[in-house]
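Other chains dropped; remaining ones untouched in position.
Order of writing sets the chain letters: A, B and C. Residues in each chain are counted from 1.
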Amino acid sequence: MNTSNNTTRLATFERVESQVRSYSRSFPKMFDRAVGATIFDDKGRAYTDFLAGCSSLNYGHNQPDLKAALIDYISADGIAHGLDMFTRAKEKFLASFERHILTPRGLDYQVQFTGPTGANAVEAALKLARKATGRDNVIAFTNGFHGVTLGALAATGNGKHRQGAATPLSGVTRAAFDGYYGPDVNTADMLERQLSDPSSGMDAPAAILVETVQGEGGLNAASAEWLRQIEAIARRHGALFIIDDIQAGCGRTGGFFSFDGMGLTPDIVTMAKSLSGMGLPLAVTLIKPEYDTWKPAEHNGTFRGNNHAFITAAAALETFWADGGFEAEVARKAAYLSERLEAIADAHGLRTKGRGMMQGVETQGGEQAQAICKLCFDKGLIIEASGSFDEVVKILAPLTISQKQLAAGLDIVDAAFGAVLGSQLAAAE
Amino acid sequence: MNTSNNTTRLATFERVESQVRSYSRSFPKMFDRAVGATIFDDKGRAYTDFLAGCSSLNYGHNQPDLKAALIDYISADGIAHGLDMFTRAKEKFLASFERHILTPRGLDYQVQFTGPTGANAVEAALKLARKATGRDNVIAFTNGFHGVTLGALAATGNGKHRQGAATPLSGVTRAAFDGYYGPDVNTADMLERQLSDPSSGMDAPAAILVETVQGEGGLNAASAEWLRQIEAIARRHGALFIIDDIQAGCGRTGGFFSFDGMGLTPDIVTMAKSLSGMGLPLAVTLIKPEYDTWKPAEHNGTFRGNNHAFITAAAALETFWADGGFEAEVARKAAYLSERLEAIADAHGLRTKGRGMMQGVETQGGEQAQAICKLCFDKGLIIEASGSFDEVVKILAPLTISQKQLAAGLDIVDAAFGAVLGSQLAAAE
Amino acid sequence: MNTSNNTTRLATFERVESQVRSYSRSFPKMFDRAVGATIFDDKGRAYTDFLAGCSSLNYGHNQPDLKAALIDYISADGIAHGLDMFTRAKEKFLASFERHILTPRGLDYQVQFTGPTGANAVEAALKLARKATGRDNVIAFTNGFHGVTLGALAATGNGKHRQGAATPLSGVTRAAFDGYYGPDVNTADMLERQLSDPSSGMDAPAAILVETVQGEGGLNAASAEWLRQIEAIARRHGALFIIDDIQAGCGRTGGFFSFDGMGLTPDIVTMAKSLSGMGLPLAVTLIKPEYDTWKPAEHNGTFRGNNHAFITAAAALETFWADGGFEAEVARKAAYLSERLEAIADAHGLRTKGRGMMQGVETQGGEQAQAICKLCFDKGLIIEASGSFDEVVKILAPLTISQKQLAAGLDIVDAAFGAVLGSQLAAAE
């Protein structure tokens, strides 16, 4: 390894990297290696990773099966970049995806490899919905996050990102997510009211775009019943029903799809983040055959054939989704996580949010949550907050984390809540 | 390797992959391995690659130094996915980029790692320009190609891609590229006329966005003089001057930047394609410090920390750009390429287009060019056409191709022109 | 008069006038003269006018004082068309408006003469709000109607008109009007919730644009309390508070402004319809001095100096608003109207809607309301329906109508309800 000291090496970033950098401000260390749920800085210090690449590392860092498959592939001069040509690696991924994911669920989606970012998958989905319906308006939800390229950004709720466009965003109408106006207001009924009223000012929609659990939005989890109502509204009003499963999919909430078992059949599903299994850039748009009306290359992109990612993605499907074992394991961990977070929340009069391995505790505000996350980092835990005011301390541990490491990490979280809320109590007294 | 026959395996694509697939229609083989300028199908047949991932594989497939560096990195459990945290791999890339690219050219760009697609880098560039100027209008050029996400797509000229949006594209005004109205019309003067006329209807621009050679647009190469005039117009009217160097950069036209030696200092440069050196998804936006006004994470994306790509990109810089040897080699090959293409063009009363290792021959139309490309493929050469009517047969060979393989590939091209234009002559007689 | 028969003369319209014509389909007679609340067809048949030019004829047809003032003016060769030059007629109007309207209310609005349509006044108001705030987003309400030019149309809720644009409408976010989700949901609280949430996806607004009573929207009357809450929300979030008083103003709901006495001080008020008093095209935008940041002619229009309208408008102010007599008279008639409509509504299990002389009865649907209006017309009463489904039979009688004629007109309405709902009962049995 390099012998230069930390200060010197971080200076490279100060000198050459754009001010847009963000996580490096919260976690100002030079990271180097990572295995499973552990990430090491260049001094060799180990950190437990409760961020997991914002749910891009559901199977942990450098998962051995995936790593081996990738090294084998590269060693054999497997194609790395394949545009959208037929390759062995892509065939492997598609066959695995069909066998382990689509067929068992009775789904016949066509798989589109978009540019390898979640935003790009969302852009493709919105284009298709507009093509299919001849309509412009897309309905997206309060606190939704769908990416920051201009088409996806119009659907994203976050004000900082929206202002970053520095140009008005159009083509999207906002509806209220499940529970947005409190538990007593059914926001799906409100949407139905507006769409049924020809003078409401809400134009007939091309699509309704929704996350089942809003990761960036603060771990807001929609109920299955509300989602079914939204799907029914989409059907009734001639709109495509699109689930953005980029953060909540790939096992994060339990099933491969976050909507498994809810009785939903979205017309389009967008996936990215943990799809490659190893954190490599990969995104797909899953499309019901009747809406797969693309002309060849109508939506394209240089890196839509990231074959390294196909290899690791196929390995992940074979390793984790060939039978129900992994799903059961995630369910057990999620139950444990719920239990621990509820205990923390109860101790401080707070509430938990989220679903599956995508849960957190809503603090009293962003400053409090930041203080907790900072304290955790000092103790060797990488964790962040989300929500409109960054007020929800969010646990996104690798799904493959050991029970022991999960418990230890949660101990740190527990202690940090105690320290911060305790000290605040003390300060208030 | 797999024993299933070709028909069965291609059937997976027919069954599961979206209709959007495109190159696989022109090259309907299952590809498998690739080394240098050669790509192999699963029957073991070798093809010379004159497409090179649309200029994403300037150093060839699986270049040994890059491949070795990547395998070493993965084997050592190097971080694959790092969000935008500080990592050893990123530091390595930034330090190499500063040392071999920026410093020798006296440039002080800040490097932003955007989502790892060229379109994403363009989206970031346009946001910054709008932020910096408080203006909305971006000037882009006829036949320009900048990606297909909504913000970038507004700047792209291609009608098929524009229609794919199925929604009006706004925020961009079109100007005529160098030579668009023939050699006698100075289109930069026309742009100046419009911008100087307060009632022309062309709103004051946030940016002028230009490619030095329009790869997708048909290998239209702008003169250095015209580009300098465009830069001067941008300065005079308070607009940022942005060069999209995604396809023409990384040595494709000779220098690392396609505008090396032209006396240009763009305010923002976008790069992707060959930047990672091995075809891995990576994109950056280079920003003059005074315009690097991003708030942390204002433009973000899950895969902006593709550390595998940092490793190969750094290796590529060390291998190819530490001294002038590679650049000289590319210049020699480019001269040879010019010579060969001019001979082909002259033989058929056609003309060559492009610059450096990004040249082609303009045929009489798309059908003719398709016939030529198809014939080449039958002979073991992968090549495509570009331009408004797909009328330009385009050579995008790896820059590292051997003289012998380059010559052999060009022999195939020469023969294909002869066969198609000869047979057409015959048919016409 | 012309000697050609009715059929021949209506044939001119069939032959030469566009299909866009509308009221002539409901009232297929050739009209000729009109006085007060009575309009005559060319056969000399008299109709009572409960439509009053959609509230453009609040003082009735050819009100004698206004008519005399106009004839005098024209006879003396008074300037008809004055662009925006200073004219005696404009001075007269401004002085009267200041004396009788602004000063007594302690208002210091600057008066902008926009193009002489309500839509044009709304367009001007939205431009100013965007200029003043540097923001793009305007909040408008469900069922609002603000005109059909592109800027105003974006704020209009009506689906038929929106689709007429045949292009996406942007720059406006929709909020729910008072009572939209029923009496138990405070929609102002909902708006506050969204604007206070930085990730709601509702961008910071330039303006909140509201009608106090939605005439076209179905006579939805906002409560003073709700309007004050909306005004407070606008102030809190840095938006201009704009009241569109085009249909509800000029005495229609009692006071000169529909918001008189509600404790509101909108930043901008738009007026048109009955402003000229005689149905002549005139529109103004009233602007708080601090927002009157127009450059000369920045918003212009050929007919912004309709001096005939200035003359009749000034005469209307002198005749009706110099003291409180007219306002008291309108209040008495409105009370009588309420009483009669409630009786009709009660008789059929329906409900009344609206406020002042802008009230109606909500039927069970558009077909029913059409049948009632048609029957009224057969009996010599001109009346129409409004609302999302044209389900509200709307009384917009001239405010100057005699008690006797008002009563007689309401007798016709009463009978029509009886006939239609009675016959429907009979049909249902």
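Everything that follows uses one rule, which is that contacts are C-beta pairs under 8 Å (C-beta built on N, C-alpha and C of every residue); 3 or more make two chains touch, one makes a residue touch a chain.
Bear in mind the structure is a predicted one, so any value in this text is a computation, not a measurement.
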Please report the number of identical subunits in the complete assembly described by this file, where 3 are shown.
-> 4
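The rule we apply is simple: only the chains that are shown with their structure count from here on.
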Can you check how far apart subunit A and subunit B are, centre to centre, with Cα atoms defining each centre and the answer in Å?
-> 30
Dist(centroid_CA(subunit A), centroid_CA(subunit C)) in Å evaluates to 49
With chain centres defined as C-alpha means, what is the inter-centre distance between subunit B and subunit C in Å?
-> 58
Junction residues of subunit B, two or more chains touched | 167-168
Across the complex, what residues on subunit B touch subunit C?
-> 167-168
The answer for subunit C against subunit A in the complex is residues 136-137, 140-144, 156-160, 162, 168-174, 176, 180-181, 185, 190, 193-194, 197-204, 217-218, 387-389
Footprint of subunit A on subunit B - complex, ascending = 1-2, 9-10, 12-13, 15-25, 27-35, 39, 42, 51, 53-54, 56-57, 61-62, 67, 70-71, 74-88, 90-91, 94-95, 97-98, 102, 110-113, 115-120, 123, 127, 130-131, 134, 136, 147-152, 154, 160-161, 163-168, 170-171, 246, 272-273, 278-281, 285, 287, 292-303, 306, 308
